[in-house]
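In this view, the complex is presented without one of its protein chains, the others remaining in place.
Chains here go by letter, A, B and C, matching the order in which they are written, and residues are numbered from 1 within each.
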Amino acid sequence: MRAFQVHHGKQIDGLTLISKPDITDLDSHEVKVRIRAVSLNYRDLMITQGIYPAKADHGIIPASDFAGEVIAVGSSVTRFQTGDRVMASFFPDWLEGELTLDKVTRCYGGDSDGVLREEIALPESGLVKIPSHLDYISASTLPCAGVTAWNSIFESTKLQPGSTVLVLGTGGVSIMALLLAKAAGHKVFITSSSNAKLEQARTLGADATINYIDQPEWQEAVLDLTQGKGVDLVLEVGGKETVQRSLTATGTGGTMAIIGGVSGFTGTLDPISLLFGAKQAKGIFVGSRAMLESLSRFTEINNIKPVIDEVFSFDQVPQAYEYMAAGKHFGKVVIKLD
Amino acid sequence: MRAFQVHHGKQIDGLTLISKPDITDLDSHEVKVRIRAVSLNYRDLMITQGIYPAKADHGIIPASDFAGEVIAVGSSVTRFQTGDRVMASFFPDWLEGELTLDKVTRCYGGDSDGVLREEIALPESGLVKIPSHLDYISASTLPCAGVTAWNSIFESTKLQPGSTVLVLGTGGVSIMALLLAKAAGHKVFITSSSNAKLEQARTLGADATINYIDQPEWQEAVLDLTQGKGVDLVLEVGGKETVQRSLTATGTGGTMAIIGGVSGFTGTLDPISLLFGAKQAKGIFVGSRAMLESLSRFTEINNIKPVIDEVFSFDQVPQAYEYMAAGKHFGKVVIKLD
Amino acid sequence: MRAFQVHHGKQIDGLTLISKPDITDLDSHEVKVRIRAVSLNYRDLMITQGIYPAKADHGIIPASDFAGEVIAVGSSVTRFQTGDRVMASFFPDWLEGELTLDKVTRCYGGDSDGVLREEIALPESGLVKIPSHLDYISASTLPCAGVTAWNSIFESTKLQPGSTVLVLGTGGVSIMALLLAKAAGHKVFITSSSNAKLEQARTLGADATINYIDQPEWQEAVLDLTQGKGVDLVLEVGGKETVQRSLTATGTGGTMAIIGGVSGFTGTLDPISLLFGAKQAKGIFVGSRAMLESLSRFTEINNIKPVIDEVFSFDQVPQAYEYMAAGKHFGKVVIKLD
Partner (left out) sequence: MRAFQVHHGKQIDGLTLISKPDITDLDSHEVKVRIRAVSLNYRDLMITQGIYPAKADHGIIPASDFAGEVIAVGSSVTRFQTGDRVMASFFPDWLEGELTLDKVTRCYGGDSDGVLREEIALPESGLVKIPSHLDYISASTLPCAGVTAWNSIFESTKLQPGSTVLVLGTGGVSIMALLLAKAAGHKVFITSSSNAKLEQARTLGADATINYIDQPEWQEAVLDLTQGKGVDLVLEVGGKETVQRSLTATGTGGTMAIIGGVSGFTGTLDPISLLFGAKQAKGIFVGSRAMLESLSRFTEINNIKPVIDEVFSFDQVPQAYEYMAAGKHFGKVVIKLD
């Protein structure tokens, strides 16, 4: 079968199409899946840039998120059968419950081979059925971006319904967070450098928008929108350039979910701002299979469709990475396999 | 009546004994208290040094924590009567429930007059009865140091019984946290520069001790004690010199409670360590009256006695500050009034 | 001023129009309110029937829920001013935090005079501002019915978004619960004896409807709708005739919120069903002022309008009671004062 390979730090040019042996044997608990769609995450780009912790010096298959069809099952498999439409949980060993170190040691496309390939075999325990209202392309965005947004809003933070949530930019996690938070009855603010994107966010339900080019001190705009109080939750995806501003925008007793580092991972945080506002900064490391199941159910009940910006073919994988690197997207970038 | 006065940044020499008019009128909801003991907190020292946010440029009465006897009650007072032994909650407006900005706007000895005085009148809603097993000296340590420890372990963090807790040094909050955490069935580690103090901590129940002079990379010692996992909760009181080490000592999914800045408030925190460990840094801003009540009940049921290092008389207030500044204490420093 | 009076057990005929002295003096913390609308609850009807615990043998002013306008404020009042539109919290002493016995000792229209009157004076601490999108008639339904629904779904139960909720009948609590649960992204089932009402519930968002005349074993219909699993939460308002069926309809690990007794308070519950399903039965006793504030904010953000079935004038109070007793309503019955 065909697959892509990535080398840590060799940039997008380092992506190469390789050939891997077909999967012939299945362990008794394994399921074989024909991959139909793979969604990209910012992490995948950072690995090509060499700025994300990964063990990919000698080349690994990239990407963590896919949707596909079960085409064979091992002898002991009970939860799936041939023809089932499935997604894989980001961490194969974090099924549910509290996070512990050993649950997040393994993940796809970081320390070991990922999913940008035509077929994969993996334990049935790591798979979840695709909700009925989603196609493969949409479903491929749930395991990492979707679960990260879900975990931030509904698991790691105990928000009361009717809270205020700030999302930064219009990448995959932020737009999914906008959809989820609105469907749960929260008030959502969003930032972008583009008025067109902000307009699009409004049609998706955003209650207020902030153009951070027009308002470089956008944290002040957030305080203004909240009568000086700040928001209950910020999904902080920006890193170096945004983290301290995000903390300022967080209200007394509120939470800043630390999710990513689009502008770099080298920022720092002032503990005193945490102390006198009784605020918390909470690292969000994707989530468990149980969270993916909860997210699936919630999207189904509320008919939530992930926002897909652009779909590329398997031949266009480098173009898909370039597209993501340009930072022009609104929502998710997906690779479609035939 | 006699009182002390402090000026922001005028050092301990700036402490002066002043005379204030006696309290003659009480509002209908107020209670008049004869103050019997005042405990000092590191914050009180930082105000003399000018490194704590306070509105004391023109002089205020310092200190926040007292225990005393009710000597008169207003016409509408229902919860107290003359002769009751009482403590005041740190924030008069934070009675219970979630923290909001307006609940922590007022506090004693920071933005307005405090309690280092012979008598005080205050609304009955801000007072709590002293548990029966404690004298005035012991009770005076509960409102700030006691509640801060309580909030860190039992309110802001949802620890399972049998968790591991790290306390830094042997100041008032740390020693109270040691007592509380042990009484609730947790495992507790403690650091100090003094083997004698560490030995004393062991007699109070500490499960392991670390001398940070002998082991400057003490966070590694914590990891060793936990088979590389780190602890579930750190009570971070050190600030600049300790905050990043404390974060390293915090386990995956664990919490660092941001409480103080003994070594300075200018430290920074690396958000990426939060992200990949799914850790949280949580500011602890003392706590509510309901927390003081819960703490009082818990100390009574478990016969917990706060550890008092030294008691000074009202005449010796500057010496008490000097003693605290020397950093040699183990537990609390208290001023006793006759 | 004019007011109504009710006697415990003297039926609707016992309602009499009386004259009370005008309010001339205000305590320093009190606010005087011109009452504009009063909503009725099933409890008010049960008091006329003598089947609700109340101290009304010698006649009290009935009803607990009103909305009105501030027309005077006491000398120490800080949260309100003349002209403010306000509602009263059901329990004047339960401001926030956990329920304790002393917080629910006093309530309006049960043990002491209620609000079916032209004017009232009460402490400012018991009042909440009306959200901007609601008029007096709508706002008058929030304090008891609205808060009970809120408490059941969002405070006493920790439902994950995307849970399944069952409401019984189309009374005030049930219809408000339908609106709130849908706005928070849950799936909602509803029962009624009327297909017309069920159709109306569908237009408000109900995901499935059950006519309990057609399906007397309606708990089986609930199990069918959930693939045999049962729902995550039942708002049990029916009492004697429904409580055991509601428990059957509750899924493993799920919650039955015990709210009322429309069919009588004499039912019993089988503890073994709780044990083997690890289910919980949780009494809901209205809620706190903080819950009323959260509810107000949530309805405002999501533009939720309480469903008003019928509005009566002050002269028509007995007719309003009769209308409620007939059990034909869908949503709330409100008395409008000029």
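Convention: a contact is a pair of C-beta atoms (placed from the backbone, for glycine too) under 8 Å apart; a residue touches a chain by one contact, two chains touch by 3 or more.
What you see is a predicted model, and the numbers here were worked out from it, not measured in a lab.
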Residue touching the undisplayed chain, where the options are C:Met1, C:Leu26, C:Ile71 or C:Val104: C:Val104
From B:Ala184, B:Leu204, B:Val311 or B:Ala325, residue that would touch the chain that is not displayed: B:Ala184
Among C:Leu269, C:Val311 or C:Ala325, the residue in touch with the chain that has been omitted: C:Leu269
Touch residues of chain A, complete complex, unshown partner: 28-29, 95-98, 290
Those residues of chain C which, in the complete complex, touch the missing chain: 53, 98-101, 104, 156, 229, 236, 239, 243, 251-253, 258-261, 265, 267-285
Interface residues of chain B (partner: the chain not displayed): 154, 160-162, 180, 183-187, 207, 294, 297-298, 301-302
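Just so it is clear, only the chains that are shown with their structure count from here on.
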Type of chain A:chain B copy interface by residue overlap (half), same or different: same
For chain B paired with chain C, centre-to-centre distance based on mean C-alpha positions, whole Å: 42
Centre-of-Cα separation between chain B and chain A, whole angstrom: 41
Numbers and ranges of chain B residues touching at least 2 other chains: 98
